[in-house]
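Removed from the display is one protein chain of the complex; every other protein chain stays in position.
Should a chain be cited, it is by its letter among A, B and C, assigned in written order, with residues numbered from 1 in that chain.
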Amino acid sequence: MKTKVAVGIIGAGRIGKLHAEHLAFRIPQAKLVAVSDIYVQAAEQCAADFGIPHVYADHRAIMADPDIDAVVICSSTDTHAQLIEEAAQAGKDIFCEKPIDFDLERIDRALQAVDEAGVKLMVGFNRRFDPNFKRVREAVVAGQIGEPQLLHIISRDPAPPPLEYIKVSGGIFLDMTIHDFDMARYLIGSEVEEIYVAGGVLVDPAIGEVGDIDTAVITLRFENGVIGTIENSRQAVYGYDQRVEVFGSGGAVRTLNEYPNTALLYNSQNVQRDLPLNFFMERYIESYIIEMQTFIACVAEDRESPVSGRDGRIPVLMGYAARKSYEQGRPVKLTEIAAL
Amino acid sequence: MKTKVAVGIIGAGRIGKLHAEHLAFRIPQAKLVAVSDIYVQAAEQCAADFGIPHVYADHRAIMADPDIDAVVICSSTDTHAQLIEEAAQAGKDIFCEKPIDFDLERIDRALQAVDEAGVKLMVGFNRRFDPNFKRVREAVVAGQIGEPQLLHIISRDPAPPPLEYIKVSGGIFLDMTIHDFDMARYLIGSEVEEIYVAGGVLVDPAIGEVGDIDTAVITLRFENGVIGTIENSRQAVYGYDQRVEVFGSGGAVRTLNEYPNTALLYNSQNVQRDLPLNFFMERYIESYIIEMQTFIACVAEDRESPVSGRDGRIPVLMGYAARKSYEQGRPVKLTEIAAL
Amino acid sequence: MKTKVAVGIIGAGRIGKLHAEHLAFRIPQAKLVAVSDIYVQAAEQCAADFGIPHVYADHRAIMADPDIDAVVICSSTDTHAQLIEEAAQAGKDIFCEKPIDFDLERIDRALQAVDEAGVKLMVGFNRRFDPNFKRVREAVVAGQIGEPQLLHIISRDPAPPPLEYIKVSGGIFLDMTIHDFDMARYLIGSEVEEIYVAGGVLVDPAIGEVGDIDTAVITLRFENGVIGTIENSRQAVYGYDQRVEVFGSGGAVRTLNEYPNTALLYNSQNVQRDLPLNFFMERYIESYIIEMQTFIACVAEDRESPVSGRDGRIPVLMGYAARKSYEQGRPVKLTEIAAL
Partner (left out) sequence: MKTKVAVGIIGAGRIGKLHAEHLAFRIPQAKLVAVSDIYVQAAEQCAADFGIPHVYADHRAIMADPDIDAVVICSSTDTHAQLIEEAAQAGKDIFCEKPIDFDLERIDRALQAVDEAGVKLMVGFNRRFDPNFKRVREAVVAGQIGEPQLLHIISRDPAPPPLEYIKVSGGIFLDMTIHDFDMARYLIGSEVEEIYVAGGVLVDPAIGEVGDIDTAVITLRFENGVIGTIENSRQAVYGYDQRVEVFGSGGAVRTLNEYPNTALLYNSQNVQRDLPLNFFMERYIESYIIEMQTFIACVAEDRESPVSGRDGRIPVLMGYAARKSYEQGRPVKLTEIAAL
């Protein structure tokens, strides 16, 4: 077991800085030794904030450093697949933000490089590490609800992202629902065979004008017989609405939202409480810390990645099936898109 | 306004006795004057329990009694349409248990008789009168959640009915989901255009052997753009699971289950509460009382029936669309079955 | 076992009518045969509403009727003790609304008459039959929380009664807290030794002007070591606030308030639900029905009264101890007032 895992971060944007902070301050087993960003000022600021000794504009300096054990890829999506290949060839263990890529062929090539190099790859589906969803998975695995039969995922953002972002996001299924596709596979522990989508533009017509939708209800048929639904909306005015429910032959388990406090207010009009948390970095902060701790522990203890390359690939495939279902108004089998 | 509405009950089975008790003891505006049942002993027992002066084996005595203002039809489903026609021709206002019939032509004939006679018809979708669901509808109507966008109905029975019943029930969509179809139309206030079903036999293979399914997830596309889902299971081991959620541009409203008490128990293992109510007569008792109060008030005050013949017909049509969708594995438009 | 218990009601005011309705319509084992009220019109209306054959202005006609098994005393408090004595001498089983009397000597005389006659006496502490508090008692008895150590009772009315009523009410401790004193004894199953009161006039100065207080916090020391507190307020603007919590060596159990519906509303400002029930006849309606069912069953099956004369006497004694503690600003032992 390694006593300290030496890490280089590639990409010092919002999510890169988040991981950097956790690696620097919250995960004693990690040693953050380098950061790179094509905007080198961003990398420099990140280094200053978190005491990182080496700063580069070019990520290849990180790949070339033999003292670095692992890389954390937080650059823009279009660079992920290429960086995974380079890191694999350099023998680094890899954490990569989701999605690996929007192109299944590029994903396959990246995963092949990882396989051939025998390095670890963990994909950043942080929600698996949220204590609520983790507890649901534990209940399912422990048989606390018998055989799972129905799954319901509610996943609503507080507000749509900027239109400029939506245009390059890959569409709602690859940008937003991808997290829920991963959650569905994680909670049920079985693959989805068929997807049916009923969706529309109910939040903002401008989203429709750039070719996307903002509201979707997705029906999932799993190989093991479970039937699931995902409810997506780009805008829940009351905050981040993220709940799941699994129903089975022996019971059910469900989670509630997270709130900034537990205070209940009673007055002559009604009973009130403050709104749920509404920013993903607040709502999911604990999951990000546990996710990165898990990655570092996997590297240090040579354990298998709990979110594999396959786990990164299949939700993308599901995204394409969902889009096809929406466009054609019929259930679509995943095998119509590609082999699992 | 009539000071007292004279009522005859046709059918003294479980639901007939329930209505009789409410008419006798809980609704001062009603006067229960006659009860009929082809098993005349059942009618006699009912009369004895609730102080009903006239007892008949043949319902035609009720139809012929000029002092009776209204009839409450609680006999077996296959007699409903015929009894509605007879009652209409006799000039009685009519409360009829759901469903009117499984045959759309017979329904249409019955509704035509009602129209021609100018009598009132109220169909027994009692759940509309449940204080929880009523509050949700009020929130929608009052604009408390803005424009509705998504609907989710969870409707799970505590245990499947006997197989003998299932065989003649019309199938899950006409027997169980029919309540949820009504609820969907009621809560959203718009018609459903298209239905997609993903279902299966997950509870008991014997249900499959008699040609039915026991688990279904139904996607509804409404004319006004709302997308809804219904989750049905014939068996929730923890009790009667009946919840709804409507999500809109300005917020959301949802209901919880009903429990026998509010006690929370904390011990060294976990926090516990007793299971939800698990018998429909307990869970929905208040809705049955308010439903019948409403019918009597409509007759007395000459107000329009809040659950019309059309409201009785369309959920049957939806049931056929659901079955077709399940059989053909594709979304089905209601207009494929019949005009609305 | 008697098949039907013949009942006479004395007093046809608000609570008398409530019991009459339940005896007439909700308790098949009871037969309501007579009602008396010094305002004979009230008795006549009650008889008309609930089909009671005999109506009297003078209760002695009820006492004299050999066919009447049991009396339900709902007249004004100052008549209770006398009526109990008369009913006992007439050999009737007795249900009497709380309190038996404000005078301990008159209570003792009435209880002696009951003892000598060997009739049953049940005192109307209806809250014991509320499903929430009953569940708490069951948890305590079943050892689900180990040995009880702490008790907390929150008992707040939605609004103060009229000043005219307060003047003759016996004061907050004998009018309002008396229910909580009974609840404390019932839940813990041990007698209180000592009472300490901190109270004041915080709701309405006019209540102070007529010599009463409207807010009180009462500390109870039980013989078995449990320490309890009661929080009383004459005015909770959000509704009827009635909760209890028992804490013990093995856990805790607590109850919540009752609401008209379970709907939760989310909007851009907060999460809301409707206020708790705010009228005691709504909040406690189920307890009144079960209470009267229990009395009738005790008479029919010759079982012991679950709320004995002693249970009626001790809370009055506690009320005097509370008043003395409030007046003298020190803890007062019950034995300072009278022997238990």
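As a working rule, contacts are C-beta pairs under 8 Å (C-beta built on N, C-alpha and C of every residue); 3 or more make two chains touch, one makes a residue touch a chain.
The structure displayed is predicted, hence computed values, not measured ones.
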| item | value |
| --- | --- |
| Option touching the unshown chain, where C:Thr77, C:Asn132, C:Ser233 or C:Ser305 are the choices | C:Ser233 |
| Identified contact with the non-displayed chain, of A:Ser169, A:Thr255 or A:Ser308 | A:Thr255 |
| Option from C:Gly13, C:Pro306 or C:Pro331 whose C-beta touches the chain left out | C:Pro331 |
| For chain B, the residues touching the chain missing from this view | 236-238, 266-276 |
| In chain A, positions touching the absent partner | 24-26, 28, 49, 51, 131-132, 134-136, 139, 144-145, 250-258, 260-268, 274 |
| Positions on chain C contacted by the hidden chain, ascending | 146-147, 149-150, 152, 154, 156, 196, 198-200, 202-203, 215-217, 219, 221, 225, 227-229, 231, 233, 235-238, 241, 247, 249-252, 329-331 |
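In the analysis below, only the chains that are shown with their structure count from here on.
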| item | value |
| --- | --- |
| Chain separated most widely from chain A, comparing mean CA positions | C |
| Distance between chain centroids, defined by C-alpha means - chain B, chain C (Å) | 39 |
| Inter-centroid spacing, chain C versus chain A (mean Cα positions, whole Å) | 58 |
| Contacts with 2+ other chains: residues of chain A | 236-238 |
